[in-house]
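Input: a single structure, listed below in structure tokens.
A single protein chain has been omitted; all remaining protein chains appear in their positions.
So that you can tell them apart, the chains are marked A, B and C in the order they are listed, and the count of residues begins at 1 in each.
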Amino acid sequence: MSEDDPHRHKWFHDHLTPDLVLLHSIREVTYSGRSPFQSIDIIDTNSFGACLVLDGKIQSSEHDEFIYHEALVHPVMLSHSAPEKVLIAGGGEGATLREVLAHRSVKKVTMVDLDREVVDICRRFLPSLHQNSFDDPRLELHFADARGFLERNKEGFDVILLDLPDPIAGGPARLLYTREFYRLVRQRLDPGGIMSVQAEPASWHDLQEFAAIANTLRSVFPVVRAYRTHIPSFASMWGFITASARLDPAALAPDEIDHRVATRLSREPRSYDGHTHLAMFSIPKHIRQRMAATERVSTDQDPISAY
Amino acid sequence: MSEDDPHRHKWFHDHLTPDLVLLHSIREVTYSGRSPFQSIDIIDTNSFGACLVLDGKIQSSEHDEFIYHEALVHPVMLSHSAPEKVLIAGGGEGATLREVLAHRSVKKVTMVDLDREVVDICRRFLPSLHQNSFDDPRLELHFADARGFLERNKEGFDVILLDLPDPIAGGPARLLYTREFYRLVRQRLDPGGIMSVQAEPASWHDLQEFAAIANTLRSVFPVVRAYRTHIPSFASMWGFITASARLDPAALAPDEIDHRVATRLSREPRSYDGHTHLAMFSIPKHIRQRMAATERVSTDQDPISAY
Amino acid sequence: MSEDDPHRHKWFHDHLTPDLVLLHSIREVTYSGRSPFQSIDIIDTNSFGACLVLDGKIQSSEHDEFIYHEALVHPVMLSHSAPEKVLIAGGGEGATLREVLAHRSVKKVTMVDLDREVVDICRRFLPSLHQNSFDDPRLELHFADARGFLERNKEGFDVILLDLPDPIAGGPARLLYTREFYRLVRQRLDPGGIMSVQAEPASWHDLQEFAAIANTLRSVFPVVRAYRTHIPSFASMWGFITASARLDPAALAPDEIDHRVATRLSREPRSYDGHTHLAMFSIPKHIRQRMAATERVSTDQDPISAY
Partner (left out) sequence: MSEDDPHRHKWFHDHLTPDLVLLHSIREVTYSGRSPFQSIDIIDTNSFGACLVLDGKIQSSEHDEFIYHEALVHPVMLSHSAPEKVLIAGGGEGATLREVLAHRSVKKVTMVDLDREVVDICRRFLPSLHQNSFDDPRLELHFADARGFLERNKEGFDVILLDLPDPIAGGPARLLYTREFYRLVRQRLDPGGIMSVQAEPASWHDLQEFAAIANTLRSVFPVVRAYRTHIPSFASMWGFITASARLDPAALAPDEIDHRVATRLSREPRSYDGHTHLAMFSIPKHIRQRMAATERVSTDQDPISAY
């Protein structure tokens, strides 16, 4: 079988970099539209099932979103002794929410997404992602810019999860990756709190944003830990970073992780366990060295921008 | 603007030949499905508007289908003195039908299309193509294989129009481009009748099927005339061929064409007139020579097959 | 066979418009480099043989360049009674030169190309195009901007052929498609002289530059004739325009063309004859109407720009 197969005449072109384009064959385009903030597509691909695509970039795919969402949520949630109040910025698919709600200690989740249409469309077309999490009574859902929301709302949180779109030039998320924003996040974390952030590609040939976000967080938080996992639909290793005053997920032993998973989660994760945790926080030498060499700090004046 | 524009991340790949692929940016995929006979898509492209796509090949586009359908229909219809009974084989979009019905002399159109789903989907999604022609009382619509239909139905016709999909290997239309089938068509033409056939790409680098169809028709009919016009959405010159016992469209003068258009059609064509007729039947030397060199005849035993 | 065939893993992407991209499979990249003026590639394609590519656009392909060059040269050369002095602006491949030199009346050809590297590379890698025409003693070759050359050089010519690259924004040829430049060309034509110009795509979906060039020439010359032919490697009908004080190629009868070809050319063209001439100058109604509606004139202040 090949591209000239009649089933393979529609393709999604994902421009990973100016010099690398990944083509996904399309089974069906389920939805296409524009909100006031971005273009929104639900594309059913032959490789990864239904995908949420915002402004031409895959945000989540049915087949491998669990790897991403478990990686974003569980390391910080299990590093905290008993997270009750959780903030999610972004995460319109509802899958970050789904993973947070699996933690028994959670009493309230405040979710702030800019774009009501993304949430509406995901609720309608991607039920396997949210799994009805939007109906959970612990959820308080706001449609607002996360930065404005955190400035107005003085509430404190145990865990803050930044599940935001790429900081593209001209995009709405660009000022949500700066030192000034991270300072605001730190103010809203309770003393024993911890945050994590999706932190862009973390591959050897494409890790400048990942390194810059880590560096920026280090200018705000005492304990910062970068980790990575492979997300096939992004065709890349993907970066995540935790930041806190004193909690260190990298110091947790695999056995302790397995124990916490078994006792504190209402269901078993598909990807995350003690060994997976170890794999994610183990960064190969060539990546460590290149990250250590980065001096870039993202600021409101001079924010990073993804391709 | 460029391919990395967020509006240009969905593309239709049209494999023209194994070595040439034309990519159309997609505005929206309106419909995707499979009938028992073929895959069917309605794709709204940025260049050519809504397109009917069968088995991955564009059949008609909103923006330029008039060029194709007027070319297929009017030269033979106006060569005949007063066509009353017309048969259309294929033509599920209803646009060939639309052009036939514009001829005031027509009393009955028998249309035979294999695939009811194609007709249903075109009626629903491509109103600008059929323009409600399916509601005309002169139409008698059959869903059947055209060859079987003509074998069973002994009726005679003034004009027969073969508006069939490509003769691809394994496809349902392959035995509708053979000498045996053309003999059957000749039997169903009344003595003064004439047929025309859509006859595949007719470009310098890709005209073997066109030449073979002309040659095959010459083995059955005394008067055979090949002509071409440029269809932008096919990225090619497109071939058509007339065949009859004695009617010769190429012998009609532009003025005579213009007179017949003015008196016999209920509305003015967008593309077709005397000068367009002259342009279509004027074949450049290098094309004439290559066609004249062809000895291929398509038979049931050894039918041609398009890519 | 298909794109995943190991022989089809290198592709040339020709961006015809922002919404249409034609992919040519590459057999071999023979040369890649940059001159002071543009990027230059010689790409051997599976469909069209060796192609000259400037700034990412195919200029000529081995398999079908004869269609283009014969169309540019012979209609004006044969309209003139006995052209002796010919100017070629552009035409670095040497194929326009080759066709001009086939006219027995020619005594001197002045060729002005901006880019010495293009000529050197074509001489080396595309011998079938120039066929050693650069060695003809009738040739006088200058490397200069055609406009500056014509301003300085007050010589008169019987025929002027403008075989220039696309008027892309920022490109060196942009001011060679304006009213001011055409006035200069007219000053350099002897009283009975005639010019022709390659005039960009001339297809239904893409003919605004063609129409504007015709309109611009009409603001300078009394007799202007647009014509077209299909160039497969450009995936389009291609436009050409003649302009003169009184010579009208469209008025020549096919028989007269055939007579002049037989008596005035030293060898038979591959594509051009009386019937081909008729085909080229016959413009279908929908194209005529759209061209007639154009009011755009290209000027130094507001030049046209191709994609």
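The working rule: contacts are C-beta pairs under 8 Å (C-beta built on N, C-alpha and C of every residue); 3 or more make two chains touch, one makes a residue touch a chain.
The shown structure was predicted, so the numbers you read here are calculated from the model rather than taken from an experiment.
Undergrad: Just name the one of A:Val29, A:Cys51, A:Leu101 or A:Met237 that touches the chain not displayed here.
TA: Final answer for the missing-chain contact: A:Met237.
Undergrad: Which listed residue (A:Phe48, A:Phe157 or A:Phe240) would be found touching the missing chain in the intact complex?
TA: Result: among the candidates, A:Phe48 touches the missing chain.
Undergrad: Touching the hidden chain in the complete assembly: which of A:Val29, A:Cys51 or A:Ile67 does that?
TA: If we include the chain that is not displayed, A:Ile67 is the one touching it.
Undergrad: Taking the full complex into account, what residues of subunit A touch the chain not shown?
TA: 1-3, 5, 8, 11, 15, 17-25, 45-48, 63-64, 66-67, 203-206, 229-230, 232-233, 235-237, 269-273, 275-276, 278-280, 282-286, 288
Undergrad: Provide the residue numbers of subunit C that touch the chain removed from this figure.
TA: 3-15, 18, 21, 26-29, 32, 38-39, 41, 43, 53, 55-56
Convention: only the chains that are shown with their structure count from here on.
Undergrad: Look at all chain centres (mean of CA atoms) and spot the one farthest from the centre of subunit B.
TA: The chain lying farthest from subunit B is A.
Undergrad: How far is the middle of subunit B from the middle of subunit C, if each middle is the mean of its Cα atoms, in Å?
TA: Distance between chain centres, rounded to whole Å: 33 Å.
Undergrad: How many angstrom lie between the centres of subunit A and subunit B, each centre taken as the mean Cα position?
TA: It comes to 52 Å between the two C-alpha centres.
Undergrad: Give me the residue numbers in subunit B that touch at least two other chains, ranges are fine.
TA: Residue numbers touching two or more other chains: 3, 5, 8, 11, 15, 18, 21.
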